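Removed: one protein chain of the complex. Kept in place: all other protein chains.
This part shows chain A:
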Amino acid sequence: MKEETRPCVIPGCFSARRHDDLKEMLDSNKDSLKLEAMKRIVAMIARGKNASDLFPAVVKNVACKNIEVKKLVYVYLVRYAEEQQDLALLSISTFQRGLKDPNQLIRASALRVLSSIRVTIIVPIMMLAIKEAASDMSPYVRKTAAHAIPKLYSLDPEQKDQLIEVIEKLLADKTTLVAGSVVMAFEEVCPERIDLIHKNYRKLCNLLIDVEEWGQVVIINMLTRYARTQFLNPNINVSRVQNWVYSLFRAVSLPIEQSHDAALIYTAIRKILICEVQYVVLQNVATMTIKRRGMFEPYLKSFYIRSTDPTQIKILKLEVLTNLANETNISTILREFQTYIKSMDKDFVAATIQAIGRCATNIGEVRDTCLNGLVQLLSNRDELVVAESVVVIKKLLQMQPEKHSDIIKHMAKLTDNIQVPMARASILWLIGEYCEHVPKIAPDVLRKMAKSFTNEEDIVKLQIINLAAKLYLTNSKQTKLLTQYVLNLAKYDQNYDIRDRARFIRQLIVPTEKSGALSKYAKKLFLALKPAPVLESPFKDRDHFQLGSLSHLLNAKAGGYQELPDWPEAAPDPSVRNVEVKESVRAVGTVTYRDTGSSEEEVRKPERKSKQSKSDSESESESESESESSESESEDSEDSEAELKKKKKVVSGGGGSFSTIAPSSALKSYELLHRITGEGLSVEYCFSRQPFIPDANMVAVQVHFTNNSTSDTKSLHMEDVKLQSGMRVKEFPEIELLPAGETATAVMGIDFCDSTQTANFQLKFFVSIQPPVGELMRPFFMTENEFKKEQGEEENCEKLTLDVKCRNEHAIVQKVTTAANLSRVPCGSDKECRFAGRTVTSSSLVLVTVATKDQGAAQLTVNCEKMVIGTMLVKDILLALTQ
């Protein structure tokens, strides 16, 4: 540690000799000396000292074997390459070599440095490197590629088109590691290309929860903008399909708000100890309280102010309290304000007085109470408090002056003591404006003011002139001479505004031959009824900036701010988000850590999925039926609404006690009865992969009926069940009536005895159900160690070459969990994916391992004491992985 303290650089004492010493060390062939030299140089950079003249000596070491020297050289290069472009080029070939290194860490770091060297001449090299890295095997390298995109873009915006291609490619990436970074690149390079998001929208929503917190912020921001362009305002009228997409979006972002990162918390009031965070959150809350008071009202007390809060926090809390004030809580708030007025922090007291003024203008009932309170403050010892009160009282009096002439009298007396210019000016204005209410006092005040005129501040002087003019017009007998005196003084004032005003007023009020037509209207001009000022929150107009943004906080558009578009009037085509069925299945089927061990997930995921596949088919059918009448379309939607309800019922019946891991894969539908053979009745079934509550040893089969005929179908139930020995069936409850064109869903349970034998029965027509082997098991959660222990001898092994599309971990997980109802087992190595489950009837363990090797070679191992299941499962998974 000590060696790092040695380079204590004294500013300005950099002699050439010292640099020679460093150069010598860099030229030596001992790594330790080089390292020492580099450490000193980095320390210099850190302190902001110029080390650019060492460039040639440093750049030589870029190919150094020692990884720490190398890293420090990189740091140096990134800092100075821009200044020493010619020399920097010497190092390029090293990075190009690094890009081909077998170690992903070196590939990534070479790309990082190469893209950080801001030298225009290497743009083509960078472009090539980014393109290559974007299809790298390692997600870490692909992440780095995503980071490099905005770097290249800022260096050479001409590359935009090519970069968009890379972004498009990376957007399709299914790893959480890449998602945040590529959306960041998208936002910086081509935020207007919203069309690139369509195909990835659902995937991003699904990945969101597992992306690291920084990425989440960026993705949510982008999705918010996306939602604003693609969906109708959810508060008005939303077509159902879009509604679920939108609710999915919201459902996903909800738990994130509960994750630990403060950057995501806007809506909840929670512990905000850190001053800076509090500052930013309160700014946003202040804006929100204007439009959505109800949201924060229950938390009113959380905004109470402590004497230890910093002033800027106090003032923001005050703003929130004022915005939240209404008829019901105003008395509580005013009592609270009374405490604040006694604070030692005078800026805060002034702000409180303003706040009281605002409450008084907004809530008529308490206006008099507030006014009385403020008048009491006029006898406060602190001048600032008095001054602020005067200013606020002035505004309040304007609302109903006739009732309050005694207050005006009281204030007139204050002119003797109060020195704060703004307050003096306010009093004078009041007296002038309402001189008829205080006919005796007003001329006297003017007399005093005339005496002190030359010593007053400019804004007070202007008000004295004003007062004089108004009195001249209403009471010229008493004040004529005084007014002329004041105007004469003003005529020779140093300030041109005052001279100007005096000249103007003299012409207007003192009639002479030359004075024009205007002077006739002088009284009307000066004593016109003035509208009372409206006291508004300074946060009132901030809501056109997106909450949480820098622009919102500053109330000014910051560079690169993306406006939130208004909700579209008509919904854009929702089918753009549809991906071919297989694709969407994969995207949904992401198995992630957080899915494990959650029973809720269990219930929800399939629901989402079924909805999704439905929406796919629905929107397809919609587009098909476009040429048909609109009637059929509405019918269609009614259908699915009913279906949706039923599905919900089904789901709620099935969930509950199951607590092992959720398998996340698609529900493949099988045909039970074609509508032609079924004379209009078509039946499909799928394995819902939910526990069958009445009997844990049964596999839940979800059956979906559609009546395509023109007549109603009655009494749908199972008959004539023919089973192999040992098998059992729990029939679904009879569906009494299925009207024409309607659909219905039911769930039945079948105990297949851990075999793929068929269950035959009569459903108006003779039908049979045969399960794929993968559906005969349910996921089982176990740890890596347990897994290894349980890997017994009954092993079915198969070597295979993976399909090009599923050479990453992610794809493998999806393929396997789609083929079989298994759960992922946490695993330290990235070369292996492990899955575990138990068969439904006999609870025998099923363990699956996919070990990947180079170039798509892989080995699939299935351990299961039931030989038949083992062999069949190997075949099924093999098929899934190689196709």
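Operating definition for what follows: contacts are C-beta pairs under 8 Å (C-beta built on N, C-alpha and C of every residue); 3 or more make two chains touch, one makes a residue touch a chain; residues count from 1.
Definition applied: contacts and distances are computed from a predicted model.
*Asks:* Between "Gamma-secretase subunit PEN-2", "Presenilin", "Septin 5a" or "AP-3 complex subunit mu-1", choose the name on the UniProt record of the chain that's been left out.
*Replies:* "AP-3 complex subunit mu-1"
*Asks:* Touching the absent chain in the whole complex: find that residue among A:297, A:436 or A:786.
*Replies:* The missing chain is touched by A:786.
*Asks:* One chain is left out of this view; which of A:63, A:554 or A:740 touches it in the full complex?
*Replies:* From the options A:63, A:554 or A:740, the contact with the absent chain belongs to A:554.
*Asks:* Which of these touches the unseen chain: A:79, A:764 or A:875?
*Replies:* A:79
*Asks:* For a quick check of understanding: of A:25, A:217 or A:350, which residue touches the chain that isn't displayed?
*Replies:* Spelled out, the listed residue whose C-beta touches the missing chain is A:217.
*Asks:* If the missing chain were put back, which residues of chain A would it touch?
*Replies:* For chain A, the residues touching the absent chain are 1-5, 30-32, 35, 39, 42-43, 45-48, 66-68, 71-72, 74-75, 79, 82, 103-105, 112, 115-116, 118, 139-140, 143-144, 147-148, 150-151, 154, 177, 181, 184, 212-214, 217, 221, 255, 258-263, 265, 268, 270-271, 274-277, 279-281, 301-302, 304, 306-308, 310-312, 336, 339, 342-344, 380-382, 548-551, 553-554, 556, 558-562, 592-601, 659, 782-786, 824, 826-830.
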